[in-house]
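Missing here is one protein chain; the remaining ones are kept as they sit in the complex.
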Amino acid sequence: MGLADFFTTKLDSALGWARKYSIFQYPFVTACCGMEYMATACSHYDVDRFGAGLPRFSPRQADVLFVVGTISHKMAPVLRRVYDQMTEPKWVVAFGVCTCTGGFYDNYATVQGIDTILPVDVYIPGCPPRPESVLDGLMKLQDKIAAGRQRF
Amino acid sequence: MNGIDILARLTERFGTAMLASHAEQGDHTALVERAALPEVLRFCRDDAALGFDMLMDLTAVDYLTYPGREDAPRFEIVYHLYSVPHNHRVRIKAGVEEDDLVVPTAVPLWPIADWFEREVWDMFGLRFAGHRDLRRLLLYEQFEGHPLRKDYPVSKRQPLIGPRN
Partner (left out) sequence: MTPTPDTASATPPAAASRRTQEFFLGEGVPESGTENLVVNLGPSHPAMHGIVRIVTELDGEQVVKTDVEIGYLHRAFEKECEVGPYNAAMPYTDRLNYVSPLINNFGFCSAVEKLLGIQVTERCDYIRVILSEISRISDHLTCVGASAMELGAFTVFLYMIKAREYLWEVIEAVTGARLTISHGRVGGLKADLPPDFEAGVRRAFAETRTVLAESHKLLTTNRIFVDRMQGVGILSREDAIAYAVTGPLLRASGVPFDVRRATPYWVYDRLDFEIPVGESGDNYDRYLVRMAEMEQSMRIAEQALARLPGGPVNVDHEGRPFALPAEYVDRGKLGKTEGLLITDIRLSPNLAGQERRHHVKVNAPDKRTVLPPKETTYGSIEGLMNHFMLIMDGYGIRPPRGEVYFAVEGANGELGFYIVSDGTDRPYRVRCRPPCLPPMAALHRMLEGGMVADIVPTFGSVNMIGGELDR
């Protein structure tokens, strides 16, 4: 019925609005991008004004997995395990070009893009990406969160 | 002591075991026989005039594709030593043939050799006789091969999970 759809749509957008402004990130930091992640999280390029300022270091308590920095084949099972342990709804941000495509590390030790092991929602390229790029990616993620069907 | 004196002292003590020495670019280097390595290194550490109490670096080089070294041993193990009281350095090298990839361990002399030797085993496949726990340091256990060897292609991947791209 039309009225039921109206209510679920409104509920969806309300939930989407709430979820996009309260992002609890799991910063899976490995490498150089971690320095730019720190810079984005700190006072100059504050990420807290987006509501995303509280990192949660437990996968059960986080909803966005920020994969920051190169993932090697040794680290890949750990990453997959952390992703599997996260509860729904969850999103993945590939921060830095090493996580998007492997970067310029085309060698025996590097995973050529984490989308070979996880489903990725937002890609933030850059080596490392400037904090402005990170915030742009975060805003795209917020749009994606708000626009999606909210399950609960 | 300056580098020339260091090499002279080593030569006078180890005569035949010192195969060669040079001082290119100011780095004084001694090439010794592999069998004499434990004695040479112990002398370097314990001799009062030399006093090399710090093993700065332990690494290896694979000379497989080096032009002009076809009849020399394939690998060379390289020790960079530093002396804190005397502030001098030396480089000790020894050749390791491909059919006998065992080198005596330096762990009893300098405990840091533990990890350096694990890395050489990981990257080159040189075994260290007497090393208590020779496992891979930088790569995962399931990795096959030794990547810094010249015959290992740089992009041959062995993923633990995910596609074999």
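Read from first to last, the chains carry the letters A and B; within each, the first residue is number 1.
We adopt the following convention: a residue touches a chain if its C-beta (ideal position, glycine included) is under 8 Å from a C-beta of that chain, and two chains touch if they have at least 3 such contacts.
Quick caveat: nothing in here was measured; it's all calculated off a predicted structure.
*Asks:* Under the definition given at the start, what are the shown partners of the omitted chain?
*Replies:* Displayed chains contacted by the hidden chain, ordered by label: A, B.
*Asks:* Identify the residue among B:A20, B:A48 or B:V84 that touches the chain left out of the display.
*Replies:* B:V84
*Asks:* Considering the whole complex, which of A:M75, A:V92, A:L118 or A:L135 touches the chain not shown?
*Replies:* If we include the chain that is not displayed, A:M75 is the one touching it.
*Asks:* Would you indicate which residue among B:M1, B:A36, B:L101 or B:L137 is in contact with the undisplayed chain?
*Replies:* Of all options in B:M1, B:A36, B:L101 or B:L137, contact with the hidden chain holds for B:L137.
*Asks:* Could you please point out the subunit A residues that touch the chain left off the display?
*Replies:* So the residues of subunit A touching the unseen chain are 27-32, 34-36, 38-39, 42-44, 55, 57, 69-70, 72, 74-75, 77-79, 82, 104-105, 107-110, 127-128, 130.
*Asks:* List every residue of subunit B that touches the chain not included in the displayed model.
*Replies:* Per the touch rule, subunit B residues meeting the hidden chain are 24-27, 29, 53-57, 59, 61-62, 66-68, 78, 80, 84, 87, 89, 91, 110-112, 114-116, 123, 127, 130-142, 147-148, 154.
Just so we're on the same page, only the chains that are shown with their structure count from here on.
*Asks:* With chain centres defined as C-alpha means, what is the inter-centre distance between subunit A and subunit B in Å?
*Replies:* 44
*Asks:* Would you pull the subunit B residues touching subunit A in the complex into a rising list?
*Replies:* For this pair, the touching residues of subunit B are 139-140, 147, 152-163, 165.
*Asks:* Which stretch or stretches of subunit A touch subunit B in the complex?
*Replies:* Listed in rising order, the residues of subunit A that touch subunit B are 73-74, 76-77, 80, 106-109, 111-112, 116-117.
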